[in-house]
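Heads up, one of the protein chains got dropped from this complex, but the rest are sitting where they should.
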Amino acid sequence: MNRKLSQKIAFWIFRILGWAVVGILLWILGFIVYNGIGVISLEFIFDSPRNGMLEGGIFPAIVGTFCLIIGSMIVAFPLGVMSAIYTNEYVRDGKISRFIRMMTNNLGSIPSIVFGLFGMALFVRAMSWGDSIIAGSFTLGLLVLPLVIRTTEEALRMVPDALRTGSYALGASKLQTIRYVVLPTAFPNIVTGLILSVGRVSGETAPILFTVAAFFLPRLPSSVFDQVMALPYHLYVLSTSGSNLEAQRPMAYGTALVLITLVLIINFTASLIRKYFSKKHGAV
Amino acid sequence: MKKIIEKAIEKIFAFSGMVTTVTILLIIAFLFKEGAGLFNSPVVEKGYVLCVNANNPVEHISSADIKKIFNSVIEDWSEVTSGFDEKIELFYDEKILNNYGKDEWRAKIGEKIASTPGIIALVHDYEKSLPKNFEGVKILEENTILPKDFFLGFEWLPTSKPAPQFGVMPLILGTLLVSFVAILLATPLGIGVAIYLSELAQSRVRDILKPTIELLAGIPSVVYGFFGLVVLVPIIQKTFNLNVGETALTGSIILAIMALPTIITVAEDAMRSTPRAMREASLALGATHWQTIYKVVIPYAASGISAAVVLGIGRAIGETMVALMVTGNAARLPKLFEPVRTIPATIAAELGEAPGGGVHYQALFVLGCALFLITMAISITAELISKRQHNKGL
Partner (left out) sequence: MDIIEAKNIDFYYSDFHALKNVSLGIAKNSVTAFIGPSGCGKSTFLRLLNRMNDLIPDTKLAGKCLVNGEDIYAKGVDVDTLRKKIGMVFQKPNPFPKTIFENIAYGLRVNRMGNKEFIRNRVEESLKAAALWDEVKDKMNRSAYDLSGGQQQRLCIARALAVKPDILLMDEPASALDPISTAKIEDLIFDLKTQYTIVIVTHNMQQAARVSDSTGFFMLGELIEFSDTKKMFLNPAKEQTQNYITGRFG
């Protein structure tokens, strides 16, 4: 075949593919928005589910998801940032840092359902915390730890070495250099990573199935040992179990829309922050 | 003083650095600890013991055989153990429970077993009722679940009586089928889109599309599952004229859509990392743009692309919610246009109902171990592939 013609055909295929795939992804998004937008109201956001989850709102699930976000970040953020500081500032390119990086990658590749099993075995049963916010937070925290470490490490790596040597040259110690030079410079990117982790946590379902999530619990939690509802699990429940699946659909669309909006806003904020600071940094 | 504090803080950092390693070790420890009991657990359901006549040479009966025996599919001992040619006679102790008092009961069972050469008796595991040390009675107490029966078994019926069936083959095959079809769908599509983005699209278009695609990678899997359930399931059912739309194919399509953003992003990065000198060398020799893409750019990006694909397989294998919501969850040998069940979906669907510490619970943890090992192997493969990428070049 004429090579010009085959180029033409191939390129048209790729163009169509490109737009088709983007179209599919946007279709999913649009479908949820289109069907869910009518359900969203103040009542839907700020009320508890009523009447076999056919009426009312999803407030307890929203609160539950926020509890889990905060809880898991309390677990993952300090540990993750310190771990990244250790690998990037103290043992940079040695065997230890390579080992830690490998383990972090491996932990990141473990399926979320395995975290669910682990969380149930360790936090729910062995620690006798029962299904609770604290058990769920620890499970989700460990799940998201690799992401926190990776993004923090990237942030630290972007700090130019000249700044470090400059600080040492003025007689600052390693810790002072980290505290006054490295961390402030890397801060915006660390925050970006943190926000991305929040996005990840808020959408996870499998790890919370057996560690915290309640099928139906209209009251709000009063301590960390309470169960809570959570948005992703609530969506799962609404779409697969319950007395009347068809009648539950509108509530499911609404929940899906709230969940997607939450996650997309979080991720979008992260990319905005990154863009803003990278521009500012580039100008310096 | 300052020195000491610095040292102490460094130690704290070092400890944090170990936390991922510790977590992995803890996960391994707890998965194995919770699952370990499985292969010491008796084949028959809790509270029962199997007894046979003392002349019966049988030592171990697998759960699959027990099910067949009690369903009268196997009717002769010769099918279970060699050298014992006797017709099987089934006996449940419930049958006489109503007619006799407890003390008599034990003796009666013993006599019955001792006098019937082909008997297999399912007896309550009470200290008083079990015909222990009864002449002519052999109690199969050591009849535990074997790893071979677990991993090579073809039936998954965890609540079957008298012996629950824990054969994970249908689940493993179901998982592999769903994920591999998903990757087969996603890889060419993903690479095609990556080619479009990195080679053809104008930079303005690219600057809009790429972040959009990256953003979509963040949509939670449960939302994809929900979309599959309400949109794709009816479409599949109608298009292929099936009884149910929840099939392996449905799961594969949704998983493929989910995997696309990642594959596109990684493949595109890999293609753009092809040095300009390579492209120019090819074009300067009179190659067309398309020839340059498939003869130079794609081979150069190949290991990056394959690492993305391998990672995608790992994700697909471990994905729970989509599989749970759109594949129909039927634990039988997988076919593309029929409901199937994957390992993660099984764990998610059954762990809530499995009594803590029981055989079923243990079996699900062993499944978790298997899943863990599979994904670990995949992740290490991906790492090796991308390492090869770095060693390439001048």
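Lettered A and B in written order, each chain numbered from 1.
Rule of thumb we're sticking to: a contact is a pair of C-beta atoms (placed from the backbone, for glycine too) under 8 Å apart; a residue touches a chain by one contact, two chains touch by 3 or more.
Worth saying up front: this structure is predicted, and the values here are computed from it rather than measured.
Among the residues B:9, B:26 or B:278, only B:278 touches the chain that is left out of the figure.
In the full complex, chain B touches the hidden chain at residues 203, 275, 277-288, 291, 295-296, 299-300, 392-394.
Everything below uses one rule, namely that only the chains that are shown with their structure count from here on.
Contact residues on chain B toward chain A in their complex (touch as defined above): 2, 5-6, 9-10, 12-14, 16-21, 23-24, 26-27, 30-31, 33-34, 189-190, 192-193, 195-197, 199-201, 209, 211-216, 218-227, 229-231, 257, 260-261, 264, 288-291, 311, 314, 317-321, 324-325, 344, 347-348, 351-352, 356, 364-365, 368, 371-372, 375-376, 378-380, 382-383. Remark: chain A residues 3-4, 6-7, 10-11, 13-15, 17-18, 21-22, 24-26, 28-29, 31-32, 78-80, 82-83, 85-87, 90-91, 96, 99-100, 102-118, 120-122, 125-126, 142, 145-146, 149, 173-175, 196, 199-200, 202-206, 209-210, 232-233, 235-236, 239-240, 249, 252, 256, 259-260, 263-264, 266-268, 271 touch chain B in the complex.
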